[in-house]
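Missing here: one protein chain of the complex. Every other protein chain is in place.
Residue numbering begins at 1 within each chain, and the chains themselves are lettered A, B and C in the order written.
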Amino acid sequence: MRAGIVGASGYTGAELMRILAGHPEFEVTVLTANRYEGEEVTSLYPSLDGYRGRRFSGWDEGLIESGCDVLFVGLPHGESMKRVPGLVGMGKKVVDLSADFRLPDPGDYRAWYGESHCCPELLDEAVYGLPEFNRERIKGARLVANPGCYPTAAVLALKPLEGLAAVSGPVVIDAKSGVSGAGRKLSLGTHFTQAADGISPYSVAGHRHLPEIEAWLSGLTGGGGGGVVFTPHLAPMNRGILCTAYVHLGADGDPAARMERIRSGYEGVYGHGGFVRLLPEGEYPGTKNVQGSNNCHVALESAAGGAVLVAMSAIDNLVKGASGQAVQNMNIMCGFPEEAGLAGPGLFP
Amino acid sequence: MRAGIVGASGYTGAELMRILAGHPEFEVTVLTANRYEGEEVTSLYPSLDGYRGRRFSGWDEGLIESGCDVLFVGLPHGESMKRVPGLVGMGKKVVDLSADFRLPDPGDYRAWYGESHCCPELLDEAVYGLPEFNRERIKGARLVANPGCYPTAAVLALKPLEGLAAVSGPVVIDAKSGVSGAGRKLSLGTHFTQAADGISPYSVAGHRHLPEIEAWLSGLTGGGGGGVVFTPHLAPMNRGILCTAYVHLGADGDPAARMERIRSGYEGVYGHGGFVRLLPEGEYPGTKNVQGSNNCHVALESAAGGAVLVAMSAIDNLVKGASGQAVQNMNIMCGFPEEAGLAGPGLFP
Amino acid sequence: MRAGIVGASGYTGAELMRILAGHPEFEVTVLTANRYEGEEVTSLYPSLDGYRGRRFSGWDEGLIESGCDVLFVGLPHGESMKRVPGLVGMGKKVVDLSADFRLPDPGDYRAWYGESHCCPELLDEAVYGLPEFNRERIKGARLVANPGCYPTAAVLALKPLEGLAAVSGPVVIDAKSGVSGAGRKLSLGTHFTQAADGISPYSVAGHRHLPEIEAWLSGLTGGGGGGVVFTPHLAPMNRGILCTAYVHLGADGDPAARMERIRSGYEGVYGHGGFVRLLPEGEYPGTKNVQGSNNCHVALESAAGGAVLVAMSAIDNLVKGASGQAVQNMNIMCGFPEEAGLAGPGLFP
Partner (left out) sequence: MRAGIVGASGYTGAELMRILAGHPEFEVTVLTANRYEGEEVTSLYPSLDGYRGRRFSGWDEGLIESGCDVLFVGLPHGESMKRVPGLVGMGKKVVDLSADFRLPDPGDYRAWYGESHCCPELLDEAVYGLPEFNRERIKGARLVANPGCYPTAAVLALKPLEGLAAVSGPVVIDAKSGVSGAGRKLSLGTHFTQAADGISPYSVAGHRHLPEIEAWLSGLTGGGGGGVVFTPHLAPMNRGILCTAYVHLGADGDPAARMERIRSGYEGVYGHGGFVRLLPEGEYPGTKNVQGSNNCHVALESAAGGAVLVAMSAIDNLVKGASGQAVQNMNIMCGFPEEAGLAGPGLFP
């Protein structure tokens, strides 16, 4: 099947190229990147040896329409919503990696991204692409909104808790991300000498991924804003998100029995294969163990005498947190095996 | 004044040597390290150029008694309590950097460190060396127990909150440490290839610094175990602890007014100079900004519509979290200016 | 085809598992690791999700004989030569990743590795597994000695120069390696806090890979010891070897013409596909561009007015420098496509 990547010059585009190079079903036919039109892929990414001789083209509707069956869109938010309606209109299956179709309510979009949504009619149709909890809807979708990296890690860590225990007060999500999450665009905060060998929080209590997380954890927190406290941190590493979440549980019942019930509930969700693995008791996730893979490691621990559940998860932000999950979604949309092209282990060390 | 370092070959010992090299009042006269007796300091630490020609001696009571006025003890826990009574008995002022004299109750010591305390009588006399909250008692002390690195960061971030707001449920402390916190001793977890370019939690809900933190924050949490959830993480950096703490506040009163009251309370505590700086609103601490210095940066943020306070702090674990604070304590014990030898800025980048 | 890994618990063993998990022809049937007998693979390497439930076995000749068709040996040098003869005797094809069969002369082995070789008779038969320059001999081999990581990088950078220019004086090879090259074994030099955020040379003029390099570059240097100066450095990164080599050329002829001849000679060797890519003029190799791949990037530059040729190469020390090359060799030995299981791009960033 012929796949195009629109907005291919960023890190998610390059990661799509890397993954699709080993995919048994997709062939990459079109790579657009207005800013780098005519440039060789390997001059931006010497790592992509298999793309030697391939060049980025500019935006070209005719080329896309005739040359692609499915499309991955790696444009920045705000630009994506301008291109996606046309692509869907061509009858192509589309996975959009931007934030533009993740929030169903256009008012939320305006509030968090600072501009009006230009095609609110597609928001209703767009399906949130978290296969572990939305697989059935993805199957029939024309347009999938690929989740943010932080929401992927946070929701995989916490969503199975729904219905297993009463939650008291806001859920705390303390997340640590590698610098590739900020993309290829230069900024002082991601300048090597500012970021290396140190760690710091940013966007405390106001990160744009917060509404996405709150929406998907509303079954846990009772819904509404304020149910989640989310603090991202920039860690001095290339890839990876580690999510350490703290849930204050009610004081009811026997803590040990509750913990057993919770663990067993998670096993019910994740214990049947797939990309998410619940680690054995006493083992904790590390970002390095999932580097370069579509895997997610999840662990649970009881703290404060059982009053608080600590739920942890690790993913590679560019794979399960972006391009790998996009391919997983497209696999589902196209009826291919979900793990096609994604089955590899992590790169360690 | 003549200073000896007992157990000088570890990272805290080396850091003491580094700091004392520039101290106007102390002269380092004795350096003991049984394992490296007779070896040159610069063969272990080529960075300590000023100590060229100096050698470690073995444990030697006579030498210590005649050659030192004050002592810094950098032995591992369990060994320190065997040596410290003798040193105090000689009439020397002692700052002990181990955990042996931090917990006032010998039962706690046994519970957390797995052996009986061998001189519980000194536990009563030992003064916990967190100058910002215990200065008066340190002044007259013969023996100061230097705080753990995590408790230093956590207590500086949270203690001013006491009395400023009602707290609901356990306080969550999510801490990220550089690898030097684990010392010079080899282990798989601190092997470069295991730790570099990745992050992971460890000792979740069971780290030995928990009781120290709980004891010093009992005014905030209502006392008793279970008031604090503490999760340390190993971050891929040499130095630094970043502490991100989450306090669930009661729902009473106007959140904005409460936040203003809290900020103003912190300014009352930290706004008059010293090593701790409350950052301006909207700025957050980074470990790199305090690297190599005795400084601590603190910041506050309101989350979940005011229902949760996020208190953040950054220190250099080997300086304010260990050897710098030890010198600060000794300065106080000896009547020197508290900042003597410690006034330098951080090393950035 | 059933593949066994003997000595599977080290980094080269883990990397073999990672690569073979995606190989279309090999199935990993046996994993031995005496020290970890009975332990789960994922307890040592949580990254190897696909090996969930698999355990290391101890050394077991019966199991190996009946369960494997081919063998990769990842034992330390000195141990490998004790096991390999038996494995070859069983009629299995063997790729040995240790140093034990790389030096044809047992006297050299004794000189550099400090002990007598215990099966010198196999040294004659063993084939040096650098496919780019030894493919024909590898095809028919029973035992292939997989090259060292440094020799792989150095020889790929320099060997095409043979016959293209006269060399004056020793060739200088300045190499920078990631820490994984030192393996999983703990040592002070590879402790995170000693190695991170700094660089230093080691084994200057006396590294064990020197004789291997000299042997393979003898056509360039005129043979004999002393033809190569080799300085390895430990760089603060997980993976990768960058080799910067300096060849003093004679003063004869026009430098520009000579440089063109040299470049054209390299293109003749590397310009027809395969894992080695000669970069365009003005581009230089970076270890990150080949991370996780079996690729090697090579570049050439003229310096000192043409009097010195700078030849550069980058590989991933665990892939093209070890396990990837081992699979490449086994592919050749078994008649599979040389790139089977190895065709992926690098993981960047």
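Convention: contacts are C-beta pairs under 8 Å (C-beta built on N, C-alpha and C of every residue); 3 or more make two chains touch, one makes a residue touch a chain.
Predicted model, so just to flag it, every value in this text is computed and none were measured.
Enquirer: For the chain left out of this view, which of C:M1, C:L186 or C:V229 touches it?
Expert: Looking across C:M1, C:L186 or C:V229, the contact with the absent chain belongs to C:V229.
Enquirer: Would you indicate which residue among B:S177, B:S293 or B:S313 is in contact with the undisplayed chain?
Expert: Counting the whole complex, the residue in contact with the absent chain is B:S293.
Enquirer: Considering the whole complex, which of C:V172, C:L186 or C:C334 touches the chain not shown?
Expert: Only one of C:V172, C:L186 or C:C334 touches the chain omitted from view, namely C:V172.
Enquirer: For the chain left off this view, which of A:R35, A:H191 or A:R261 is in contact with it?
Expert: Per the contact definition at the top, the residue touching the missing chain is A:H191.
Enquirer: Can you list, in ascending order, the chain C residues touching the missing chain?
Expert: Within chain C, the residues that touch the unshown chain are 168-170, 172, 174, 176, 178, 193-194, 196-202, 204-205, 225-229, 231, 233, 235-240, 242, 244, 246, 248, 284-289, 291, 301-305, 307-308, 310, 312, 314, 349.
Enquirer: Go through chain B and note every residue touching the omitted chain.
Expert: 11, 14, 17-18, 21-22, 43, 45-52, 180, 196-197, 238-239, 277, 279, 283, 285-286, 288-293, 295, 297, 343-349
Enquirer: On chain A, what residues meet the omitted chain?
Expert: Touch with the absent chain occurs at residues 11, 179-180, 184, 186-188, 190-193, 195-197, 236-238.
Note that only the chains that are shown with their structure count from here on.
Enquirer: Could you say what rotation angle superposes chain A on its sequence twin chain B, using C-alpha positions and rounding to the nearest 5°?
Expert: 180
Enquirer: Could you tell me the distance, in whole angstrom, between the mean C-alpha positions of chain B and chain C?
Expert: So the centre of chain B lies 45 Å away from the centre of chain C.
Enquirer: Residues touching two or more other chains, restricted to chain A: which are they?
Expert: Those would be 196-197, 238-239, 285-286, 288-289, 291, 349.
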